[in-house]
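Report on the following structure.
Only one protein chain is missing from this complex, and each of the others stays in its spot.
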Amino acid sequence: MTYAAGRHFLQIPGPTNVPDVVLRAMSAATIDHRGPEFQELAKQLLHDVKPVFGTTNPVVIYPATGTGAWEAALTNTLSPGDTVLAFETGHFATLWQEMARGLGLHVDFVPGDWRHGASPEVVVERLLADTKHRIKAVCVVHNETSTGVTSRVPEIRAAIDAAEHPALLLVDTISSLGSIDYRHDEWGVDVTVAGSQKGLMLPPGMSFNAISDKALNAAKTACLPKIFWDWGPMLTANERGFFPYTPNTNLMYGLREALRLLYDEGLENVFARHARHAAATRAAVRGWGLEVLCEDEREHSGALTAVLVPEGIDADKVRAIILDRFDMSLGAGLGKLAGKIFRIGHLGAFNDLTLAGTLAGVQMGLTLAGAPADPRGLQDALELLQND
Amino acid sequence: MTYAAGRHFLQIPGPTNVPDVVLRAMSAATIDHRGPEFQELAKQLLHDVKPVFGTTNPVVIYPATGTGAWEAALTNTLSPGDTVLAFETGHFATLWQEMARGLGLHVDFVPGDWRHGASPEVVVERLLADTKHRIKAVCVVHNETSTGVTSRVPEIRAAIDAAEHPALLLVDTISSLGSIDYRHDEWGVDVTVAGSQKGLMLPPGMSFNAISDKALNAAKTACLPKIFWDWGPMLTANERGFFPYTPNTNLMYGLREALRLLYDEGLENVFARHARHAAATRAAVRGWGLEVLCEDEREHSGALTAVLVPEGIDADKVRAIILDRFDMSLGAGLGKLAGKIFRIGHLGAFNDLTLAGTLAGVQMGLTLAGAPADPRGLQDALELLQND
Amino acid sequence: MTYAAGRHFLQIPGPTNVPDVVLRAMSAATIDHRGPEFQELAKQLLHDVKPVFGTTNPVVIYPATGTGAWEAALTNTLSPGDTVLAFETGHFATLWQEMARGLGLHVDFVPGDWRHGASPEVVVERLLADTKHRIKAVCVVHNETSTGVTSRVPEIRAAIDAAEHPALLLVDTISSLGSIDYRHDEWGVDVTVAGSQKGLMLPPGMSFNAISDKALNAAKTACLPKIFWDWGPMLTANERGFFPYTPNTNLMYGLREALRLLYDEGLENVFARHARHAAATRAAVRGWGLEVLCEDEREHSGALTAVLVPEGIDADKVRAIILDRFDMSLGAGLGKLAGKIFRIGHLGAFNDLTLAGTLAGVQMGLTLAGAPADPRGLQDALELLQND
Partner (left out) sequence: MTYAAGRHFLQIPGPTNVPDVVLRAMSAATIDHRGPEFQELAKQLLHDVKPVFGTTNPVVIYPATGTGAWEAALTNTLSPGDTVLAFETGHFATLWQEMARGLGLHVDFVPGDWRHGASPEVVVERLLADTKHRIKAVCVVHNETSTGVTSRVPEIRAAIDAAEHPALLLVDTISSLGSIDYRHDEWGVDVTVAGSQKGLMLPPGMSFNAISDKALNAAKTACLPKIFWDWGPMLTANERGFFPYTPNTNLMYGLREALRLLYDEGLENVFARHARHAAATRAAVRGWGLEVLCEDEREHSGALTAVLVPEGIDADKVRAIILDRFDMSLGAGLGKLAGKIFRIGHLGAFNDLTLAGTLAGVQMGLTLAGAPADPRGLQDALELLQND
């Protein structure tokens, strides 16, 4: 790679920009994972990680990326042949249900247009129809990283309750945790799946399961095979501040620092900051004369914004021009959205001027790619940032 | 923690001391794992990682710790009900076969005294007896981290061949790779399991499977469920320099640097350095009047040395005194060796004077713990280092 | 300090944003400054630092900040009672001549309005008038960090030559070196003074003197007292790759990396990048309806732009609002410009989108401070960046 002056703009919806202080924390010497210093670290982290999930229940920390935490959520709570209800909200929801099928589960997969979240109405309908309670879990992706649509988890919880159905509620918060308001306990979520590399502002390599009592109970009889992902030995070892196998110590140093940053800023402030940047980004998109992918005002993501490019323009070409000319990475359209959208990540360690630079880069890149963007876009975003 | 002046001596048999240059490499900014810069990095690493395994075949890199790579080796090659032949060489061999049982496999577990490696003679015997070829895999831990005994893999290979048995050979090299001579291709190993945090001189969080053609073939019909660990999508994505899910980018930066260090030193020199430090350590142990756990001269580990403490002495108390007084971590006796041994790690980024400090600490600690160590121990070790 | 999310915009005209790779290089372990590894490093650096000065003559590296290198330039070439010709181009030119007076030199200080560079015409005039050659040196600040005005050094050289005057030419390039085209040898400069913390993209703490043969000759008779700054022992020790006293080794690691970045990008490209960002910044200033301090089109700085705020507005209040609201540091008006201007640094490790964010922040900040900035400003800058 030749040197590109200045700092790369990593504006994909994760991995996000890792604060220097977190990277530095991670470069401390690795310690004995069976010694007292580690024990103290682990106990602290297992305690301190809970508020960002909005839980007082256990949170399991895996030394593995988010896809593993998906697998853990399924294998610890379900048995071969069980049915799960899932929603085609986008690429990642589709992958998760594919995983479920691959593990030997049945999936009731509700089709979607990738522009809306999971429908609470459909949840009620499907669960009411499931009089034999074959559906053991409802799987929802809180924030669809592929579309910038945030499903309304509290309404889905209410729907399950309305249907008086015993299904577990499993929620993927990989790209929402630490960026968008989330409350594991209050919303009655049974397993929350999360990863390190988005709102938690860490490099990838660590993932999480927050677990309700109901899920812990389900785990007693769940018989999908699992060893690495097994909650049992993990929770037992965690009680003493240890792990059943080698943890990834250096990412734990980073987590300690990242949690400190989040709590110092205040979770309320963190969520408000993300919402404000998302609003400014939508103002820019509309000012440019373009369309935001998400169609429901209640479901706009605070973490990323997916932008539909005009007919005849290849979104990947826009991205390539922006990378080449302005050293900024944007998210590609995934799956059936390939080439039709690009995604602007505005989550994690991020601020007004980085957003301004980001939007300026998109505005220039669109124009260079032959999709002239009205400069009103950036101007509208700045007015919002300035006045809000 | 109060401040302990100077540098901690991390002399457990892994995680090992990570070179500063590797830690610094890991603190570079995380990049887009779908972009061209990442692609170049991944292609380079997937290529450059092969020599340390002694293979020209594919090596899969998991963003997860070593236990996961164990699970990957089993789930990608075997089906429920298959039998594996395993050897009770120590704690980790025991755990691996427990995992196999947990995954629904049958295990023919050959008992051992934790002072010897896997027996090639028993391999021949068991495989010849298995006329119906129910044994699908022979599982061997190359270097037993819990005992400091290195199994003779080439002789086990020869034993399988002598028995004309089609079983796969799965080898755990977690604490040998990059420290003790190892040759995946030449020795006819089918799956080599490895981790980042030992001879590769990285923090924990990354693990590996090197895969023979025969194993790739077995994977086509293996039907243990696996998604995260599945070689298939991994190998396909790797061909283009990508991963089927988020990789742990920052550890990959570290791997690039660690491989550079190993290859700059030269693998032959790396292995010779470890062997020499192991010999000096054994000289010390014997000079102190103590016994090395490993009983077979052909099987002494180059990576660690397990030391039997005298009757009436609690090895964990020795370790606690050494940690408290000299800020050095040693490995505990695991499983049935708890309290009876301690383990000295002399692997990874390590040199003569750090070994001298290590052995001095053990010598003083033994004495303080009421197990007077003859100062001849350190002296003999130094003579070896000085003259060899 | 409470945590401010995201990265601070350090847009003062130095210290500049230090690339992560340079910071990481600086965090390597300190080595023996009398050993062979250091010797190799020093020899390499003393060689490699020359091209950025445009010289093949010696460059002295001081383990001290830039003010020291000013003192070195004077004390090594002059004697008590000598006269120097200096120009009131701004705050730093004023400080430098004050230093000269403090050291016992006479200063012929040509008054200036802080909006123009040193006048070649006045140089000719003063030197021609100095028939007795009492003027021993002409001191010029190449790029006035306090005003954003770049003096035309080649024309000043020509002026000295035209006057056939033997005075030395001493040039301060603290905020131009590595950002604005500069040629010590070709322009006949005798001592070039530079620092680490601007275009060289290092933290502060290191400074330089590039020295012509004529200056080396002058040093033989110069009798201002100096020990720390004395070129003699430095040049002698440097020949063998050493220093006469302890050097600041870790900044030298950083210098090695920073030079690599500059040469990889290519000095021509580095200068062009800075000029382009300066042009975009001026476009913004004018688009906002404001005035650039520098009045001569030939003298606009590539490194920073000083902006006059409207009558009745306190420039320091604008800066305070921008720091508070947008986490960006801008340069204050210094000396007699205090409160009347602010300075935008666009030098060092910098790129288009960071400039866009910077200008967006200034535009919003001006408006918030009651000096409404026409959004045309940012728009014009982006058009230039986009099309140029």
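We just call them A, B and C in the order they show up, numbering each chain from 1.
In this section, contacts are C-beta pairs under 8 Å (C-beta built on N, C-alpha and C of every residue); 3 or more make two chains touch, one makes a residue touch a chain.
The shown structure was predicted, so the numbers you read here are calculated from the model rather than taken from an experiment.
Q: Check the whole complex and report which displayed chains the hidden chain contacts.
A: A, B, C
Q: In the whole complex, not just what's shown, which of C:Gly102, C:Gly266 or C:Gly370 touches the removed chain?
A: Spelled out, the listed residue whose C-beta touches the missing chain is C:Gly102.
Q: Which residue from C:Gly117, C:Gly148, C:Gly199 or C:Pro247 sits in contact with the chain not drawn here?
A: C:Pro247
Q: For the full complex, which residue in B:Val153, B:Ile227, B:Ala332 or B:Leu385 touches the chain that was left out?
A: Per the contact definition at the top, the residue touching the missing chain is B:Leu385.
Q: Just one of C:Gly205, C:Gly287, C:Gly302 or C:Gly365 touches the chain that is missing; which is it?
A: That would be C:Gly205, which touches the missing chain.
Q: Where does chain B touch the missing chain, residue by residue?
A: Output for chain B: 2-7, 9, 17, 20, 261, 264-265, 270, 273, 325-328, 349-358, 360-361, 363-364, 367-368, 375, 378-379, 382, 385-386.
Q: Over the whole complex, note the residues of chain A touching the chain we left out.
A: 20-21, 24, 27-29
Q: Touching residues of chain C against the unshown chain: what are they?
A: So the residues of chain C touching the missing chain come out as 1, 7-8, 10, 12, 15-18, 23-24, 26-37, 40, 62-68, 71, 99, 102-104, 195, 197, 203-206, 224-225, 227-228, 244-251, 323, 329, 332.
Here is the rule we use: only the chains that are shown with their structure count from here on.
Q: Would you kindly state whether over half or under half of the residue numbers at the chain B/chain C interface are used by both copies, giving same or different?
A: Over half of the interface numbering overlaps between copies: same.
Q: Taking each chain's centre as its mean C-alpha position, how far apart are chain A and chain C in Å?
A: Between these chains, centre-to-centre, one finds 45 Å.
Q: Taking each chain's centre as its mean C-alpha position, how far apart are chain A and chain B in Å?
A: Result: the chain centres lie 34 Å from each other.
Q: Taking each chain's centre as the mean position of its Cα atoms, how many Å separate chain B from chain C?
A: That gives a centre separation of 54 Å.
Q: Going by the touch rule set out above, which residues of chain B reach two or more other chains?
A: 24, 27-29
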